[in-house]
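Missing here: one protein chain of the complex. Every other protein chain is in place.
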Amino acid sequence: MAKKMLEVNQLTTKYITRQGEDVYSVDHVSLDIEEGKSLGIAGESGCGKSTLALSLMGYYFAPLHYTSGTIKVDGKDITGLDPDVVRKTVLGTDVAYIPQAAMNALNPTRKVGKFIEDVIFAHELPMDKKQIREMAEQRFAKLGLPVDALDKHSVELSGGMRQRVVIAVSTILNPKVLIADEPSSALDVTSQKMVIKMMKDMMAEGMVKSMIFITHELPLLYNVTDDIMVMYAGQIVERGSAKEMVFDPIHPYSRGLMRSILVPEEGTRDVKLPARRPT
Amino acid sequence: MKHTLKNVFHSPRFLVGFIIFMTILLTVLIYPYFVQRDPLQGLGKGFLSPGTYVSVYDTNNAGTYRVELPEANDNRLEASVPVKDRQTMLDYLTAMGADVSGLDTSNENFHALLEAWNANYDEADAKKNKYDGFATQAKRNELRRLNNRLTSDVTAAMSVTKGEGEAATVASVATSDYVKVSEVANSISLPLGTDNFGRDTLTELVKATGISLLVGLIAGSIATLLGLLVGLLAGYVGGIVDDILMFIANIFTVIPGFVLLILIYSALGAESRGITTCAVIIGITSWVWTARSVRSQVISLRNRDHVNLSKLSGHSLFRIVTTDILPYIMSYVVMAFILQVSSGILAEAQLSMLGLGPNPNELPTLGLMMNWAKLFGAYTSSNAWWAYFPVILVIALISFSLNLMNTGLDQVFNPTLRD
Partner (left out) sequence: MKTNEEKNVQLEDKRESVTFGSDRNKDFSKEPMCLSGRGVTRVFHTGKTTTVAVDHVDFDFHKGELISIVGESGSGKTTLSKMLLGLLEPTEGEIFFKDKPRDISSGAKKKEYWQGIQAIFQDPFSSYNVFHKIDSVLLDCINMRGGKNLPKEKKYEMMAEACSFVNLKFAELTNKYPFELSGGQMQRLMIARIFLLKPDILLADEPTSMIDACSRATILDMLLNLRNETGMTVIFITHDIGLAYYISDSVYIMEHGKFVESGKPDEVMLHPKAAYTKRLISDVPKIHEPWDLSTVEFH
């Protein structure tokens, strides 16, 4: 049996609103991913999938608060750690996170190579600038990124290239779990395909041991991940292999979701879309 | 609308600013009903310090009362020879080597001190640079003045304490005779004293605050209306109208507004500068930044979907501007208006301070009061703090309260500042 890269047990996190109310946006979620596997999380907006991504890092800041449950990365429990410890020892090495607008999160005044130095220095690894540069060049060449991108500012790169660079920078320390929250939804389809191809290459090369991919685009999820999990109102509704989930979901909610997939393929024009009765 | 108002008053900053501002405004409105005095009427000569003034002449015609006040003598003594002076006497005696044992500054021992002084003080001696601590001319002059006082004024006060209540100087007034202040025909309370012209500073200040608020209100309204009109037109109509209006706005931005104000003011001459004229001039020189920010807001609103839908519905330009654009920027305009009022008041104060304010013979303004205080040396020679400090305080409070209200509104209306 393959090694479990990520094991989450009954994780519950909440938001405290301005009015002081608790909103449990991740509600007793349990999941696990084996080494070399990827898990997709699907759901409508507001179902808690982005909050789940944030919660899985073990790094909480207001208004998000940890309530209960455990997160184990490769057997190591990362819940209840001091935020500083999490930042130094968990983020980047155990868990890497790519947020939705990652490509616009780069400081436009710094060159791409500097970001890699920042990552290495933040983890206090024994490397000098020359070694870092060498490593970065190797990594970029392997991932099909132009090496001269290291000497460019982020604004000089196209949107798709910027997103791939961000992913390459955040996985430079070979994290055990990569959490990607809608990494390609702001891109055109061609750049999206490149991003996905690169992420799949990284998985195959072992640069990333396992992956969680969050998106609302179901056809994309079907093609990217091994398993798909459907979330609704902070809870997991159903989990299964990608094929099972898309073609034979059991839960009525996931059935409705999957039947609303629209793709430009022969025969799909004649199916009937389920229309949820308006609430 | 109701909801917004509720939110606004839930903002602590706005509330504090509003309370301060309303207190000032209510004072301005109510005060004239209690003190119906012309704010520019001279009451005395020069700076009178704060206090209640009783006509000496009229006390004769007031009823006389016998009041046995145990500490009356001590009070008189303290009023004529304060402890500070007694200490000086003691220091002098010590310095010249007299026997000071048993002497101190208390009231009981004052006779002994005075006797020792009379025995030892020698003007010729004191003139010489003889004793430690009394080396300077100023110190020796102080000694001389003190001696004069002791020999002339104090004798009256002293004489009563000498014997058993007998007045040494012949007077028809007994030491225990008192008059009731409210029975004195002419008395006046001056909580903030008078200015150099002898005008009651408080009455003047209240009137000046009212006038300055009015100037701010007129200037702010003109600037906001002008800015709003230019901004709406330039932003919504766009094209050549935008170019022309922004060209004018650019000219106003490039010419330093304050210099322009000074030039216009001095060109008009003091006689023809009424309050309204001043306010209008301040207003028409400060609309630019309101216009600019309204324009940029309108431009971003112009391309919003609801405006496009309104256009598709065939509504007229006037209706689109008034119902689909104006309500969205109204909160912003209110905030701009508050700031314009505040800066109008400050601009008036600055100009008047420089002597370019409205005609000083008609009405006081906060700036004019500062100007007078400066011209007649309230800051320096007279040390009459009451002539300028309250004015500064009021200007600061008005400005502070208006800005506080503005940031409070900003917190309510600007979602990015909400925490």
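Chains here go by letter, A and B, matching the order in which they are written, and residues are numbered from 1 within each.
We take it that a residue touches a chain if its C-beta (ideal position, glycine included) is under 8 Å from a C-beta of that chain, and two chains touch if they have at least 3 such contacts.
All values reported here derive from a predicted model rather than from experimental measurement.
**Student:** Thinking of the complex as a whole, which visible chains are touched by the chain that is not shown?
**Tutor:** Those shown chains that the absent chain touches are A, B.
**Student:** Consider the whole complex, including the chain that is not shown, and state which of A:E7, A:E217 or A:E244 touches that chain.
**Tutor:** Checking the options A:E7, A:E217 or A:E244, the one contacting the hidden chain is A:E217.
**Student:** Can you tell me which of A:L81, A:M127 or A:I196 touches the chain that was removed from the display?
**Tutor:** Selected residue, touching the omitted chain: A:I196.
**Student:** Touching the absent chain: which residues on subunit B qualify?
**Tutor:** Here the touching residues of subunit B are 304-306, 308-314, 323-324, 327-328.
**Student:** Please identify, in ascending order, the residues of subunit A that touch the omitted chain?
**Tutor:** Counting over the whole complex, subunit A touches the hidden chain at residues 22-24, 27, 44-45, 144-145, 164, 188-190, 192-194, 196-198, 200, 216-220, 222-224, 232-233, 235, 246-247, 251-253, 255-257, 260-270, 272-279.
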